[in-house]
Structures are given as C-alpha cells and as structure tokens.
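One protein chain is absent from this view; the other protein chains keep their places.
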Amino acid sequence: MPLARKPLILLLLVVLVTGMSCLLTRSRKVDFNADIRPIFNKKCISCHGGVKQKGGFSVLFREEALANTESGKPAIIPGKPDESELIRRLTIDDPEERMPYKHDALANEEIKLLRRWIQQGAEWGTHWAYLPVEKQRLPAVEDKWIRNDIDAYILHRLHQEHLNPSAEADKATLLRRASLDLTGLPPSEAIANAFLSDNSPAAYDKLLDQLLASPAYGEKWASLWLDLARYADTRGYEADRGRTIWRYRDWVIKAFNEDKSYDRFLLEQFAGDLLPNAGEAEYIATAFHRNTLTNDEGGTENEEFRTAAVIDRVNTSWSAVLGTSFNCVQCHAHPYDPFRHEDYYKFLAFFNNTRDEDTESEYPLWRHYNSADSQRLEKVVKWVRENESEKRAAELRHFLNTWQPAINSLQCDEYVDAALVSSWHAGLRNNGTCRLPNVPLEGATELLFRYGTMRPGGKWTVTLDSLKGPVVASYILPNSKGQWNLGRLKIPAIPGRHHLYFHYYHPGINNKEETGVLFEWFRFTDPFPGKGKPGYEENLASFIALMEAKVETTPVMVENPPSLFRRSFVFERGNWLVPANEVEPDVPSVLNPLPNGRKDRLGLAEWLIDKKNPLTSRTLVNRVWEQLFGTGLAETLEDLGSQGLPPSHPELLDHLAYTLMNDHQWSLKRFLKTLMSSATYRQSSIVLEEGLRRDPLNRFYARGPRIRLSAEQLRDQALAASGLLSSKMYGPSVMPYQPEGIWLSPYNGDKWVMSEGEDQYRRSLYTYWKRTAPYPSMVTFDAGSREVCLPRRIRTNTPLQALTTLNDSAWVVMARSLAANMSKKGGASVRDQLKWGYEHLMFRKLDKAREEALQILYNEALQRFRREPKAGREILGIKETNGKEQPELAALTVVANALLNLDEWLTKN
Amino acid sequence: MKPKHWANKPLSREAGHRVLQHFTRRHFIRESAMGLGALALGSILPGCLGKKEGNPLGMDFDPAHPMLPRAPHFPGRARSVIFIHMAGAPSQLELFSYKPELAKLDGQDCPPSLLEGKKFAFIRGVPKMLGPQAKFSQHGESGLWLSENLPHLSTVVDDMALLNAVTTDQFNHAPAQLLMQTGTPRQGRPSIGAWVTYGLGTENQNLPGFVVLTSGGNNPDAGKSVWGSGFLPSVYQGVQCRSAGDPVLFIKDPQGMDRDLRRASIDAINKINQQEYEEYKDPEILSRIAQYEMAYKMQISVPGVMDIADEPAYIHEMYGTEPGQSSFANNVLLARKLVEKGVRFIQLFDWGWDTHGDSAGNAVDVGLINKCRKVDKPITALLLDLKQRGLLDETLVVWGSEFGRTPMQENREGKQMPFKGRDHHAEAFSIWMAGGGIKGGLTYGETDEIGYSITSGKTEVYDIQATILNRLGFDHEKLTYPSQGREFRLTDLSGKVIHPILA
Partner (left out) sequence: MFHFFTQTLGRLHPLLVHLPIGILILAILFYFLSRRERFHSLQPAVSVSLLIGFFTALLSVITGYGLSLGGDYAASAVVKHQWAGIVTVILTGATWYLHHKKHTLELGGWVAMLTGLVLTGHWGGSLTHGEGYLAGMFSPASDSDKVYTPKPIPDIEEAVVYTDIIQPILEARCYSCHSSTKQKGKLRLDQPEFILKGGEEGKVLSPGNPEQSSLIERLFLQDKDEDHMPPIEKPQPGPQELALLHWWVKTGGSFTMKVKEGQKDEKVIPALAFLKEGKAGPDKMEESWLPIKNPSSADPKLIQSLIAKGWAIVALAQGMNHLSANAIGVDSLDKQSWDLLEKLAPQLVELRLGQCAVGDADMAQVAKLKNLHRLFLENTKVTDKGLALLQPLEHIRYLNLSRTQVTPAGIKTLKPFKELRYLYLYREGVNGKLWLENAGSIPLSAIDTGGYKVPTLASDTIELTEPIKN
C-alpha cells in the first residue's frame, strides 16, 4: 500500500488525542491550602514554623521560606524543584540528612505535590478562614425536598456522597426539638396543643415565632454566651471568694430576648463605657471582660495578675468572637497560622489601658443607686451643668457612678514600718512612711481618699517629693471604727506630677507591729463647684451623700485618663517581666484593618463587627449551627485556623455568615428561624443503615440531629416537666440542693447555703457558679469551671451521669413532683397515669413494649412499698407517719425516676 | 478542601513498620485500626468487629463494652499504675537533689547569669541563694542520696529509680500540671490515665478503670482537666472518689429504694432504651445502656472497695491511716486496694506543696517538713505492702510533681520573705518511679552544683510519659487517636523511653 497516507492518519490521531485530553484535564494547579499546607503543618512546621526555625528555615510565611537559610542559600527556589534543597532533603537516602529528621519519610504522593507546587512557583495561599466573607453562588440542585437555600447546599453535598436526606420528623418530635433548641425547655401545654392541633402548613412557622417570643429564649441562649464570657460568681484562684456580677448575666439574657443585633451586642460588651453618653446598661455590658480571675492570695504581685487578666481578655476575645486559638502567639509566632509574636501584644494594648489593677474590691465598680438616689444624682449633675460647666458635670457624674478616676493605694512603695497589707492596701504603723509615686497633681486643690482605722487621733502627713519636703496636707484621721471612711482635704494647687510621701504618727500606739491606718484609694480633684451659688449647700450635701451611699456594685471596664495612661510592650517569650519593644494597639495584618483608625477598645469593637472581618460572622454562625446540630460546620469551634478541622460545607458556612450580616442584619432570632425552617433541620433523626455506614457522625446531615441535652437543658427540662420550675427571672445567683463537702477552698469561709422556696427550682443558669467547685451535676454533664473561656463543651456519656439522674436528691424531688402530677392529672387507672406521665414528657404515644416495662416496674415497686410502708414514706420524703400510707404514689415516684432517666428524655431527637 | 489530605495514615506508617519487620510478632500491629490491635482483639472479641461500621469511633471498640481489657503492643511489665502527684511542686533541694555546693553559697546574691531572660512567678530583682534546708545522707545498698525529711522512704531506696534531671517548660501550676498529666499545657487533651484505660481497658468491669483521689484540702490547680478524657470517649475520664462521705457522688440509692428495686428500675430503663435503639439505631444509645449497667455495678463494688475500715490493724499501723478521715494516707491505702481489685490507673493528687516561704506554713524548713511527715510513712508503706503482696513488680508507682523549686530564696516585691521559701523552677526537678519493671536503687540525670540547670540525663516530661506507657506494653508513638484531622498521642511529637531505668 502507498505509505504516504499513513503519516497523515497518525498526525490526525495525534491531534485528536491531544484535543480530547485538553477537554478531559483542566489545568492542574496545586492548591496551597488543600495540598501543601496540610503537609507542612503535619510534617515540617513543628521544627520549621513559628516556634522553631531549625537551620534557619521556616515554612510559615512565603518570604521566610524563600529566604536564605543558615546554609546561605534558600531551601525553596520557585520553578526549580530539582535545585530546591527542600526536595533534595526529602528524597535523599542518608538518614542524617533526610527530612523529616528521624521521622517517617514523606509519601511519594506528597513529594510529587511539593515538586509540582515549586515547579508552579511555590505560591502561598491565605487560609480560608482569613479570607473575607463573599456572597456565595447557590449550588444548582432542584428538589422538592428543598425548603430554603441551606437545603440546596446540604443536598448538593449529599448527592456527592451518594446519600439521601431523611423524611421530615413527626410533629411531636419537631415540637420538642424546636422548643428545647429555642427555650431550653419543653413546650408549654398551650404552645404544644396549639401546634399539634394545627395542621395548616403555617403551623410550624407560628410555633417558631411563639418560642422565639418566650422570655425563656434569652435564658437558653444566654448560657451559651456565659460559657464564652467565663461568667461565674467567684473570683477564682486559691481563695476563690465571691463576686457580685450577676447583673451582667441578666444583661445578656435581656440582650438575647430583645434580639439585640450581634454587632451591637459585641460593641457594648467590648466598649460600652466608651460609647457616647453611656449609661448603667452599657457599663454593665462591659463586665464581659471583668469576668477575669483576680487573685486575693497573700503576697501575690498585683501587677502579675492584672497582666494575667489582660492576657485572658485577649485570649477570650479570640476564642469567643474570632474562633481562633491566639494563645500560642503569647510566647512566640503562631506555630501554624500567620500571626506574629508582636501581633499578640499589639492586640493586648487595646485592653491594657483600663483602670482595674487586681484590687481587693475589684475596682472599678459601677455603683447602682436606688431610684431615689438616681434622681438625686440627676439633680446634682443638672445643677452643676447649669452653674459650672458641661465638662465638670460629666466628670462628677462619672465619679459618682464609678469613684473613678482614683489612684489605688497598692501603687504605694518605699514602705518603712509600713507595708502593702496582704497585697491589698497600703498600711502604716506608728511612725511608718511610704510613697505614692508619680502622682499627676496638675493643680488639684482637693484630696479625696478612702481609709480605715480603729484608732482615733492618728496624724497623717503628706509631704511633697521627699519625707522632708513641703507639707501638702496634715490631718488627724477620725476613727472609722473598722469601716472604710471617705476623707476630704484641701491641698495647695501644685502643678505637674510629683511623688507624695506619707507619714503616720499616733502617740498611743506602742506596738511596733500594729497597723494604725489602711488607705484604699486617693483622688486628686477640685472641691464641689459653685460655692456661694444658690442651692450650693443642698447639692453639696447630696453629692457627699451619694458619694458615701452604701450601694450594690458591679465590676466594669473604665479607661485610664490620659494622666494615668499605661504603656504596652512585647513580652519576651510571654514573660511579663521581660518587656521588649513598646507597641501601639493594632490588629494582625493578615486580617481586615481597623475600620476608622481609632486605636482604642471602641476602635477594636468596631473592627470586630466590621463586615470585612472574616472571623466574627463565621465563628458565630458555626457556633449557632453547633447548638442546633451537635457539631459545627467546622467541628473545631475553638479554632477555625489551619489546625482546626476544615468545614464540612465551606460554601454553606460562608453563605450563612454572609446572610447573617447582610440579610439578617446580625439578628440572631431571624437567623435561627431561617436555620430551623430548613428541611435539613426538620429531618427525622432516625439512623438508617446506609447513613450509618457512610456517615456515622452525621457530618453530611442526611438525618436530623440526635444529641444529649446540655447540663442546663437537662435540669431545666426535668424541673419544668415535674412542675417545679420557677419562672422567676434575674437577680442574685441561687443555691439549690448540693451534697455536703463540695466546696474546698482554703483561706475562705464561704458556705453553700441552700436557697429557700422557689429559688431552689430556678433555671440552671441562675445557679451559683463557684469556679474551683462548680455545681457537681452540671460538671458531670460537661459544663466547664468557667475559669477561662470555654469555646466548646465536649459531650460525654459516663456512669456518673447515670448516678446523678438516678440518685441525686434534687432529681428524686423532681421525680416525686412528677409522680404527684401523674396521679393527679393522669386519671384513675395506673395505666392512664403511666400513659399521661410518658406522653407528658415525650409528646408521643406510649407504645406497648414501653408500657409493659413501666408496668412491671410499677408493680414491683408497689409490692415492696406495701410490704414496707416505711420505705414508701422515705421515697416520698415524708418523715412522720400521718396514719395513711401512699404505696401507689411511692411506686409512681419510682417510675417517674425511671422516666427521667430514659435516653429519649436525656436526648434531643 | 479535600479531607483525604488530612489523614494518609497508612503511607506515613509504612516506614515505621519496616523497622519492626524482623519482629515477626509485631507484624500484627499494622492490622490494628488505632494501634489497638484489631487482630489481637478480634481473636478475642469477635463480637466487637461486627460493630466496626456502626461505630462512631472507627476503632475496634464495642460501645457496649468500652472497658473490656485489651492487649498492649508487646507484653508489658506493669499491669497498673499509681501516679502520686504532689500538686504545688515540692522542693527537690530539700528532698532528693543533694547540693553541698549550694550550702556554701547560702545568703549570697544570685549571679545575674541565672536570671537573664528567665521568668519567675515571684522572684524580683536580685534574689539571694538559699542553701539546702535539710541534711542529706546515703541510703540502702545503692547508696542513694536522700534528705532527712524522708526517713521512711530512705529505707526503700533500693526499689526506687530517682530521676534528678526532669525538666518542663511551664512555670505556673495549672499549665505545668496539665503538661505532666495530659502532654500539653492547655486544656482539652486526654490525661495519661485516660490514654492508658483507652489502650488497655480494665480488668474489673465493676469498678472504674481510672480512679482519682485528692487530698490536701483542695483540688489540683488545673482542676478536673488533669484527669479528663479530652477527645477520647468520655468513659475513659478519671472517676473522682472521696475517702470521706459518699465515695462517689450520688453512689447511694435514694432512701427507700433497695437494690432489687434499683435493679428493676434499671431493667425498665434499659429495656425501653433498647426499644429506642431498635427505632433509632444510634450507637450512642447502646453506650447509654452500658453506662447504666456500669453505674449499677459501681453502686455495689465502689462502697466496698472504698471502705478501709475492713483492713487489719497492722495495716493501719503501717500506713498511719484512720478510717473515716479524709487524708493522703487513706488515699494511699485505697490506691493499694484498688490495684488489688484490678483498677488500671490510680491518680493521687496531694495539694499544698507550694513552698514560697511567705508564711511558716509554706516555708521549706517548716511547712514542707510537715507535708513530708504526712506522706513519707504511707508512701513507704505502699511500696512495702505492694511488695509483700507480690504486686510491686507489676504495679508502676510514680511520684512526682509539675516542676521544682529555685536554688534562690524567693524575694517577693524585692523583699526578703519572712520565711525560707523557694520560687517555681521549671528547668530541673526530681521524680521517682518504682516497681512495674523499673530498675531499683539508681539515680538518673544530674544537675549543676546548685541544682539550677541540667548537666546530664535530661528527662523531658514526655519521656516520663513514654516510659510509663512502655512499661505497660505500649509504643508511645503508636498509641494514637484521630482528632482535629490528625493522629494525636500522649507524647505529642516527642518522648523517649528512659531505657537506663528499665529493669
């Protein structure tokens, strides 16, 4: 045959093949985040990252990785895998040289990836969580199962996984699920009946609205936030003494109930005190960052624990709001994420300029006046405004509300025959002296001070710049009878800053050890203005009365005045004693910049809630999702960074984050309603063979959530169902029944005093929370100690939980009450009573098998209590026998106790 | 994001496996899912393998029997562990670390070289050196140096391996305790006891596998997380028992409910839960059923084993125990009883060793001695009692703390403290081990002549953990659990078995 045509055919073939292959394979660019970063983080970064840079090589930032190493040449040469030391070291045989040193070699696949990546220019990528939240394109899936956008994303993924969604759960299940999720309680009878009897398609929608409107909603969602805010009723550390800060808890509840938008919610908590004409509410909000531990331990360095508190504010802000573990940056650059050592201290600087100094009284405190006094305060302020100036009026209002600014006596030094008594207050013995350093007198003419002494007639002399210096004030201290007194002294106007020296003399004190006087704080100011003006006397009197009024207080944030500005430094290796360079407040450069250049807490707050902030919305969305579905879209709520688990549905996460900010305007209620209206949420939680095999952990949501209830939900649910729950809201924390010997704090005489009446049966978030010894049954069900921010509760399942719900007297009491209702409302026959009890709890019919089991238990119990009436009385908690025994009720109690232990009761189906 | 990149386990394990190839016996490790010996386990509990798919843990682990005993990687020398943690950090310089040179420096200013770039909890400015506040002498055939503060322990040094060059990188109590107990200074990782019970299960299904006993009037500074289960199944977390009052909270049935009735009620509960499992097929329900059975059994066995009243007088004499009290001595005796009963891991915490010297109560020459007197006799009794019961050679006893104390005297706010105290010292401290395949009568590791920094035998906290696991029959690099997208292990990325102290 003629061969001339053959080549043509072959050429054709070539063109054909290559053409096809074009369509087949789109360009295979290596994705740094998906392909390379995981290898680095797992195999390299522990020696070549933020912590260590062995051989002068680090793969954290591109510029570092391409820079010259100790060997003098770079380890990565973009475009040239064969000349890159990195590849050589990964492939070489000699164990001394081969990396990872003394660890398993990298897999061929991994090495190939690295080669190709270098070949393609060794580009770095920003981790997904640090990229701005963009509007998402909805996946193109059509299905009648879909109810809203969420379902589109979920279904799309399900198809990829060859899974099918489950059918909608039955109404009863939905009712209980929704109610527990929104209010943390079973639905009220009214709501339940309304929903179950309403068969219109709108019924579920109505249900959600009703639940969202209930005040119980705020109480349920507050407990989530209180974990993050590390809210507790004690101060922590050894002594762990009490703290009055419950008004903050109430503020959170109210905020949720009035659906305060999340951005405003954050703004007030981070910088309420800095908002224009901030009032009581805004200040209470700032208690968010006063939930830090304070240490009353004798001999502790107050500055150390002030620093610790500030550091905790940084860490909490990141875990709670930004869902990132920032702690490691405290000592070194972040081992995995692009945060540098100094970033931490720049961020810390935002918090470092507040008045709190680990004082024993936890200053600064907001002074809560009763209504009469508040009116009085308004009058005084008004009078000053009219007779003096707006500025002075504002200043006096601030002082009466917070006693700030004042200088704490723990700033004193150079003690001679004097000391900082138990690290709290400057105290002087007879002829003792000390110094109050570097005081901004700035021409002040009045000295306000708070002191305490048992000895009348002690003479306190204040001299300028040295003990021999000119006398600023000399004063015979009246006896305060062991109380704190407020003193007022005229002082000569002295410009500038000076050291003030104190001397105390008391002719009557011979014991060298006796402390004659304690000082708490000093305020250098001017006398009450407007002398001679009409109403002066009366307003001065009000002013003094208000200033001295005994009032309840709440720790709040107050910024330092310029005269007391505190500078911030980088701490070498996190050691606060080794300050390095001074830093300005600022945010990490990988994230969005400060929106309006304002470099204080208010600026920070505005940065947090800036729609450009990639983390705030994602973190919240992820958290709320976890509350409803049991796991976050990114499972590691505490860390969206590169060490956290990648989200199962990245697009959905971003979609929700975007809509939360833009469509829902940060409204949590509206957001929740969208989530809970989705078909995804409404699925039945029955686990199908298929689903279990392909997706045991339900990360793809082919079925509804099925999770054990939280400690609070469990107790509240049981209280509600047994008819004991008190609807009382707010107020000081309460002490329900707790076994003996739980509180174990040395140097602290506090006791657990069981509350009276309905306070025993308040919702769990009102239970007194002692950090070193939290309410045991709560801890057993995975609540934290609230010492630091708890970004995620890990759900557990232990025998101790069984023992609690079976035997804890608190639970036995609930069983009794439930049993009483069963016999009262259930009807005459035991059968009906059992039915009523079960259905009252589960909102579903009692089936044969279950009924039989309960019946057997009932009979067994009844026989026993007929045999032994005493046992029956004990179960019912009846001491004296009043003639008639109630073995039936006792038996019902045993059944009720069992009902309160059923898995379907402890679990949200 | 492609999940597959987050766990290419088989590949990364290939090399490690090759090393083992000539140990034919160990081939089987590769077959195991989580290094937990699917095969060995399979040959013993075929029932479990069936559950594999349904099991959220993805390991050969039967949610209904999470605590059944499992075979280690290789035959272990120790069967159970008693870890005695002195919370607060005792001073090695008054107990184990003999430093005659330091005595000579007593009262002199601390050379600045020791202070540069160092973090101290309380020391400020230039502190003074503080000589050892106790006399040391040699003991036993091995001639181990021990101070006069431990007269009883001195009689059993030939059973102890004393590690005098242990080091940590945490200088505050809570994080340091977390590092020692969980392998990380932050919260959220499983404690060593949890790892061990996860690996070995426990031999007595009627008792918890991991028991925690605290004394000294307070819990350890780091709180419950030092015996938590982190990301491991929660059944492996430590169960805190109390030597006074209810041994375990809510262990007693409500008044008026006897055992039969409780049995009946648990039967009813589990019958209904079983019913529910049929409907929902959620493995967690099986786990719940198992927990209720366990709870019931614990109610019987715990009070029994936790009551030391039934011990003969001579034992109380030996330990210095008084039934009904809450004391360290009682906890030590309980630890022995629990070991006898097949409990796998017993963790003791004794609080109050933080000898800063701000009061007599925590001065190294007063409070420390008082603490020693409370623990010296019982711990010695424990070693001897275990020995005469034939339990010492299979019970690993570890005595330690979170860090040590400085050779300098603490000087808070630059002032000399009213009493002789030492500040926290992370760089070097002492720990000892005994029994369970540990060589007796030797000292490992040395520090400089003032006990400030390590000169030889540097022992990381991870090495201690690796060694404990090794004695129990585990390769600490293979006892792993997947979490947050990677295989976690107790010893994180480090850890060397301390071969010289192995018997």
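Note that the chains take the letters A and B in the order they are written out, and that residue 1 is the start of every chain.
Just so it is clear, a residue touches a chain if its C-beta (ideal position, glycine included) is under 8 Å from a C-beta of that chain, and two chains touch if they have at least 3 such contacts.
Computed from a prediction, not measured in an experiment: that's the story for all the values here.
Q: In the complete assembly, which of B:Lys104, B:Arg259 or B:Arg389 touches the absent chain?
A: Of the candidates B:Lys104, B:Arg259 or B:Arg389, B:Arg389 is in touch with the missing chain.
Q: Among the options B:Pro66, B:Gly183, B:Pro208 or B:Gly320, which residue touches the chain absent from this view?
A: Residue touching the absent chain, from the options given: B:Gly320.
Q: Tell me which of B:Ser137, B:Asn370, B:Gln416 or B:Thr455 is the one touching the absent chain.
A: Per the contact definition at the top, the residue touching the missing chain is B:Asn370.
Q: Pick out the residues on chain B that sit against the missing chain.
A: 15, 18-19, 21-23, 25-29, 32, 37, 39-41, 43-47, 68-77, 133, 151-152, 201, 203-206, 312, 314, 317-320, 340-342, 360, 363, 365-366, 369-370, 373, 376-377, 380-381, 384-385, 387-390, 393, 420, 437, 473, 496-499, 503
Just so it is clear, only the chains that are shown with their structure count from here on.
Q: Indicate the whole-number Å distance between the mean C-alpha point of chain A and the mean C-alpha point of chain B.
A: 30
Q: Can you list the chain A residues touching chain B in their complex?
A: 33-35, 38-39, 42, 46, 104-105, 107, 109-110, 128, 238, 298-301, 304, 327, 420, 572-575, 577-578, 635-636, 638-639, 643-647, 650, 685-689, 692-693, 696-697, 706, 708, 739-741, 744-746, 772-773, 776-777, 779-780, 785, 787-788, 794-804, 806-809, 812, 847, 849-850, 853-854, 856-857, 860-861, 864-865, 870-877, 890, 894-895, 897-898, 901-904, 906-907, 909
Q: Taking the touch rule as given, give the residues of chain B at its contact with chain A in the complex, in rising order.
A: 1-3, 5-6, 8, 11-16, 53-56, 58, 117-122, 124, 186-188, 208, 217-219, 223-224, 229-231, 233-235, 237, 239, 242, 244-246, 248-258, 260-262, 264-265, 267-269, 271-273, 275-276, 279-285, 287-289, 291-292, 294-295, 298-299, 356, 358-359, 412-413, 417, 484-486, 493
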